[in-house]
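Shown here: the complex without one of its protein chains, the others still in place.
Chain nomenclature is as follows: A and B, assigned in order of appearance, with residue numbering initiated at 1 for each chain independently.
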Amino acid sequence: MVHFVNVTMAYGSHIVIDKLNLHVEEGQLVVLIGPSGCGKTTTLQLINRLIKPTEGDILVNRQNIKNVDPVELRRKVGYVIQEIGLFPHMTIKQNIEIVPRLLGWDEERKAARTEELIQLVNLDRKYLKRYPSELSGGQQQRIGLLRALAVEPPIILMDEPFGALDPITRESLQNEIVALQKRLKKTIVFVTHDMDEAIKIADRIVLMKDGKIVQAAASKELLSNPANEFVEQFIGRHRLYSGKADTVADVMSDEIVCAEKTLSLIEAVALMRHKKVPGLFVIDDTKKLQGKVSIEQIRKSELSEQDALETIGIEQICPAFENQSAREVFDRMEAEKIDALPVVDEANTVIGVVTRSSIVRSLAEVVWGNQS
Amino acid sequence: MSNILPAMLSHLRITFLGVLAAVILGLPTAAFLIRHDKLRKMLFIIVDAIQTVPSLAMLTFVMLIFGLNDTTVIVAIFLYSLFPVLRNTYVGLASVDKGTIRAGKGIGMTDLQIFSMIRFPLAAPMILTGIRLSIVSALGLATTGVFIGAGGLGMLIWRGIQTRNMGMMMSGAVPVFLLAILFEYVIGLFEKQLNKRQRRSIS
Partner (left out) sequence: MKKKNTITLFLAMLLLLSMLSGCGKSKGVTVGSKQFTENILLGEIYAQLIEAKTDIPVTRKLNLGGTAVCHLAAQKGEIDMYFEYTGTAYNELLNHALEAGVTKEEILAVCQKELNENSQMTLFDPLGFNNTYAVAVKTSRLEELGVETLSDLSTISDQIKFGAGHAFYTRLHDGYNGLVDTYGMKFKETLKMDTSLLYEAAHTEDLDAIIVFTTDGLLKKYDLTCLVDDKTLFPPYEGAILCRNDVLERYPELRDELNTLAGKIDDETMQMLNYQVDIENRSVEEVAKEFLISNGYISITDQDNSKIYTEQEVLDIAYKEAGINSSQASEIEVELKTKDSVEVYEIEFDYDGYEYDYVINAKTGEILSKSREKEELPTT
């Protein structure tokens, strides 16, 4: 559906997109993701000719977009942006119907289509007469989506559409996209910087860096077989599928609750409450492991609440190392009745924690395969 | 005083033609300046400087070109109205939310449509403000037209002052005052109405 053939885009001497070759198949939801400046948004904007390539060709539906009038092109491509960009002086109805209006549809046809659209997302009809400023951010972006769908474009471009919304709204909209996609099977190119979002909604993830594609694969593939260290780091250790449970690295989690030894007792207690853990691992200011402290200890001590952790008497522990056998560590934890064991590197810097649940998770992947 | 009505009509005619000329020239110019920032800075300096010229000096200068008649006052009003009209229009057009413009472009509006369907309607309240400001000050300026032989309510005011005839003076001054208030109020209402629709979206 969309093909990038050796596309380069440069501002003067700064190369933003470097000989990019990308193809997006019909009916797929492809996510472009990567660190800032990797070129993901530029790639998106090349598709609807908001930006022109310096070299190379881009084909949409087998037509080279060089030969298509940009305005006509954009009317056939849905576009949803992070700022939402609804027109504040138009009603919701007018906003939804804007592209049909540009194309000269008559009132009846517009109204019929609007009716279809609001059914699609279960939007209450009363909103049609309202103005954008009367709606919440999440509702506005749903309208933004309807606006993009209005003329049933074959492709929809979405540029960090949920970036400005709160996490709860974001999640609900992600779910809606996934549900819609099941029904409509549109070709969607979606830019985000949120890995969880990408994993959740993508059929295919394209990870970019410095204007090049580092790895492009289905989510499962990416998570199981990251191409290199960059990919691993970007995805984030805890999301990777090891599909195995051999070493400590396979079964550990990076959600370790640490506190610096200079932290006051009262803050330490608050942290434990917040994270719902019975104890903390104490580190120094370079994240080197000092030991652990339990809430019991703090309660029993007669120190004042402003005193630092280190005055209590930190219990020494023997941490685990990444390449240790997971089995051995599991057995040790069973034997010594340890609930959480910190994992450190050669320099004694804390890098993660092995807990019952992290072990269970890994085992679950091994037994049942990837999360869906 | 049966000469108030023709004087008032003449006064209004002079005021409106002057402001209208500023609007007709100012609106497209401001739109043009959106993309030409250097030119804008230069032009604004000139327009600001015009504002500082005392009105009688301006009238005398313009009179040398256009003569002792209404046209001179109209041209002077035009020049003084450029400041509020150009500035307000420019700011109104330029301060439209960039996200909204980008959305408009991305969904397939031509440049002209972006201007006429997004920029201009959203800038309308500010543009109206500029027009309101220039009408109200033009009404005052038009009273000095008498000094270069133009019509309007100025003659009544000044002859009234000179002959210490309070009645005559008021018959000229009160209509100017009332007209100013009227336009302030009415145009202000329109502005408020337009503003209601442009409450910033939550983002």
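Note that a residue touches a chain if its C-beta (ideal position, glycine included) is under 8 Å from a C-beta of that chain, and two chains touch if they have at least 3 such contacts.
Please read all numbers here as calculations on a predicted model, not as lab measurements.
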Missing chain -> touching shown chains B
The listed residue (B:M8, B:V47 or B:M63) that touches the chain absent from the view is B:M63
Full-complex touch with the removed chain, picking from B:P6, B:P28 or B:G188, is B:P28
Given B:M126, B:I148, B:M169 or B:L194, the residue that touches the chain left out of view is B:I148
Answer key for B:I74, B:A103, B:L128 or B:M169 versus the chain not shown reads B:I74
Note that chain B touches the chain not displayed via residues 17, 20-21, 24-25, 28-29, 32, 56, 59-60, 63-64, 66-71, 74-75, 144, 146-149, 155, 158-159, 162-165
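In the analysis below, only the chains that are shown with their structure count from here on.
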Cα centre of chain A to Cα centre of chain B, whole Å, reads 52
The residues of chain B that touch chain A in their complex are 97-100, 102-110, 113, 117-118, 121-122, 197-203
Chain B partner, complex, touching residues on chain A are 48, 50, 71-77, 79, 81-89, 98-99, 102, 131-133, 135-137, 140, 144, 147-148, 157, 164
